[in-house]
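Here the complex is missing one protein chain, while the rest keep their positions.
Per-chain numbering from 1; labels A and B assigned in written order.
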Amino acid sequence: MIAYLSRRLLGLVPLLLGITLISFMVIHVAPGSPMDLLTDMNPDASPELRDRLAEHWGLDEPLPVQYAMWLKRVVVGDFGNSLSRDPRPVIDKVAEALPVTLVLNLMSLCLVMAAAIPIGVYSATHPYSRSDRVATVFVFLGFAMPTFWLALLCMMLFGVELAWLPVSGLQSLDYDSLGPWDKVLDRARHLVLPVSIAAITSLAGMSRYMRSSMLEVFRQDYVTTARAKGLSERVVVYRHALRNAMLPVITLLGLSVPGLIGGSVIFETIFAIPGMGRLFYNSVMGRDYTVVMGVLVIGAVLTLLGNLLADVSYAIADPRLRRR
Amino acid sequence: MLRLQINKTRPVSGHKMQGLVLAVALLALAGCKSGPGGNDAGPAADIDLSPATGDALLEGSIGDASNLIPMLAGDSSSHSVASLVFDPLLTYDRNQDQLEPRLASSWDVSEDGLEITFHLREDVRWQDGEPFTARDIEYGFKTITDPTTLTAYAEDYRQVSLFEVIDDFTFKVTYDKPFAPALASWNNLVVLPRHLLEGRDINSATDFARHPVGLGRYTLESWTAGTTISLRANHDYYRGRAYVERVVYRIIPDQQTQFLELKTGGLDMMGLTPLQYSRQTSSDAFKNNFARYKYLANSYTYLGYNLRNDLFKDQRVRRALTHAINKQEIVDAVLLGLGAPARVPYKPGTFWHNDSIEDLAFDPARSRQLLAEAGWSDSDDNGVLDREGKEFEFKILTNQGNDLRLKTATIIQRRFKEIGVKADVRVIEWSAFINDFVDKRAFDAVVLGWSLGLDPDQYDIWHSSKTSEKEFNFVSFADQEVDDLLDSARRSFDRQERKKAYDRFQEILVEQQPYTFLYVAESLPAVHRRFHGIEPAPAGIAYNFERWYVPAALQKHSLSPGG
Partner (left out) sequence: MSILSRIASNRLTMAGGVMVALLFAVAVLAPVISPYDPGAVNTQAILEAPSLAHPLGTDGIGRDVLSRMIYGARVSLMVGFVAVGIASLIGVLLGSTAGYFGGMIDAVIMRFVDVMLCFPSFFLILAVIAFLDASIWNIMVVIGLTSWMGVCRLVRAEFMALRSREFMLAAEGLGLPSLRIMLRHGLPNAMAPVFVAFILGVAGAILTESALSFLGIGVQPPDPSWGNILTEGKNTIEVAWWLSVCPGVAILLTVLAYNLLGEGLRDVLDPRLREG
């Protein structure tokens, strides 16, 4: 196991290098520079300011040198400072945005799993029945609805017309003066819409995956054997089939890590949530190279670790793989 | 919240975020309404409406601030917040016409216009209790003119050849040549607490940039990145404390979300879009809760022609294109009537605007005639004019994220088609737009906007020496008479003399049409009715923000003491 792990971890190094190289090339080859937003079309800004900014940020060096310098710093965990009017360290900016996105997405993932497993199991045990079809259409409706439209309609209905929930944001203005219980309640009220809308849009993928995974398992010999032994259908489905059908879902969870930390700029824009999606979007638009690189690299590392974790838990769950 | 008064023509940034932020700042920050006793005064007449301190104003902002040190800030959100925390030495009055004192109680300009002496107030303290003195300004001046300071605003201060501190509350600046915009340049950009910053690298003083110690109407209370910026009234403010105890900027990037928040009480103030103003806020329910204001913004939108392009070298062609555009139609369709057609680069109704110029009228027949004179005819009968085998076709570029400009370009495209000119509209992301097209002069025509300063100087945009890469005369306009006029007008302190020069300058622009000046939009802020004391003026509504108040009986937000 330890050999397996260390081999896998070593394998991540070239992957990470590839990721940084691609990111670096894409962002630097693009037209424009971080100086643009500060100096362009601003008659007060002298042309020398551009040069001074470029020099200050080390952008006057040739690209390979810049990449080497960047890499050298990143290896020791220094992602540099943001190349913008808010020149704080990249890591601080990510640390502000990541928890928001992570909490939101984990909650919606839990909601998705809670809904998708029963739907998937039911569909698989009653394939091609009327209820299977209704479930299919229902989950796909959620998937097919453009997110921002659904979000806006829900905000208008629940936020404005019915006034049950706050329209946007993460907490009320008077949050600090609330009691502990009210704080939880306030947070929850703000999270209902974003979390459930995020869940609705990704319900389809998970529940369909669950369904086909279950159907696959039903055809396996051990299920047939279990049935032949005269075990009740309930035991067959929940004791034998479901456990095995969950295995591929673990892999899928590992693959959904980029989504968990990437956040969605659309979502965050419409709900006014300061998460990773907006951080990345704003830094791309402002050509804030260090933040763009930082977000991508941190995202990639977490993703790779997520995949590794998924593989490891898969290996633990499935003894056949452990020997490899 | 308050607009930084800058004495030069400044850009309306077209960048998606910045452009919108700016629009909101402009909308939100300036304004018009009837007095507190008027029909806006709120429901019951028997409650006590006298000024009271307390309550909070929640304002919507499309973007987060970035840096609250004014000389380092680049976006309007930052300048808005900073203008509540830092005061200028002097500022334009409510009519945007005369300068009035703030930190400087008075100033003298020498006979020859080369020396200005400022006398500072002696009763001003920084928010940490230290007294404010001429040494602070000296520090600010040295910092902004220091070549290592990454500021975009140094140009005006570089004109100063000598800065002398006379005593704690007096300083004198000397210029080599008279420089008309000099006085107004002494705004809050150079107001920094020396005792906290001296010896530090200002560029990396991010702790101060996010938690500044100022001397203005408000003190920064907290700043949650991307969410809220919260300010509290400075009770020791030298001009008397502001009534409204707290100002909270809520950062809500989507304008539709902002509007829903406004309707549900999550915001007290936001800049409305023309559509929201004209179609979504006329219900009684809205009008009972919000007062709407409108006044012309300090900016204009134009169609600029690349004068290096053979198509546009002929003045008759440019005049023909202007004749083909119905400016009123654009105002009516794009702004829903909430704006005015523009003919020159000055705001209609201001002192500098040349009212006597006749604009080129919408006249397609005249347009065709001019094009025919310039040699353009439809020889192959395909509906598009041609000359020497070349069709009259070009691209109109505009930037992403500005719906009004896109609609404008699309309407112009249709009008041009009617006179046989084929124009395609292309929308390009801001950074790429500036770098690949504007800077390289690789464009035919652009729809863009400039924001107008309060000083009439437009040297950077129209002088023929400002046409090289990255400079702002990007259409490459060159006219000897205009050069002379711009030169002499910025060297004179005589208003009438300057007015004469700028009047002539405007005549030449109208004659030559290097831009087709399109429209000036109106700012459309909405403010909750519980706020009283708003007095609309040419400067907008926000210039007297410290005098806004909520009568005790109408206050909505109670505040935890000290919180």
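We adopt the following convention: a residue touches a chain if its C-beta (ideal position, glycine included) is under 8 Å from a C-beta of that chain, and two chains touch if they have at least 3 such contacts.
Here the structure is a predicted model, which is why all the values come from computation and not from measurement.
**Q** I'm checking contacts with the chain that's been left out. Which of B:Thr133, B:Gln400, B:Gln458 or B:Asn473 qualifies?
**A** Candidates B:Thr133, B:Gln400, B:Gln458 or B:Asn473; residue touching the omitted chain: B:Gln400.
**Q** Using the touch definition up top, pick the residue from A:Phe148, A:Tyr175 or A:Tyr314 that touches the left-out chain.
**A** The missing chain is touched by A:Phe148.
**Q** Among A:Ser33, A:Asn81, A:Ser264 or A:Thr290, which residue is in touch with the absent chain?
**A** Only one listed residue reaches the unshown chain, and that is A:Ser264.
**Q** Which of B:Ala52, B:Leu196, B:Leu275 or B:Ala478 touches the chain that is not shown?
**A** Looking across B:Ala52, B:Leu196, B:Leu275 or B:Ala478, the contact with the absent chain belongs to B:Leu275.
**Q** Take the complete complex as the reference. Which residues in subunit B touch the chain that isn't displayed?
**A** 16, 255-256, 273, 275, 279-280, 329, 332-334, 336, 400-401, 403, 406-407, 410-411, 413-414, 425-429, 431-432
**Q** I need the residue numbers on subunit A that touch the omitted chain, in ascending order.
**A** Within subunit A, the residues touching the omitted chain are 14-15, 18-19, 22-23, 26-27, 29-31, 128, 133, 136-137, 140-141, 143-149, 152, 156, 204, 208, 215-216, 218-219, 255, 258-259, 261-262, 264-266, 269, 277, 280-281, 284-285, 292, 295-296, 299-300, 303-304, 307.
The rule is short, and it goes like this: only the chains that are shown with their structure count from here on.
**Q** Starting from the mean Cα coordinates of subunit A and subunit B, work out the distance between those two points in Å.
**A** So the centroids are 39 Å from each other.
**Q** Given the complex with subunit A, which residues does subunit B contribute to the contact?
**A** For this pair, the touching residues of subunit B are 6, 8-11, 13-18, 56, 58, 64, 66-67, 72-75, 78, 147-148, 150-156, 203-204, 206, 209-210, 224-228, 248, 250-254, 256-257, 260-261, 263-264, 266, 429-432, 434-436, 438, 448, 460-461, 470-472, 557, 560, 563.
**Q** Within the complex, which stretch of subunit A touches subunit B?
**A** 30-33, 36-50, 52-53, 56, 81, 84-88, 93, 96-97, 152, 155-156, 159-160, 163, 166-170, 173-174, 176-177, 269-272, 274, 278-279, 282, 285-287
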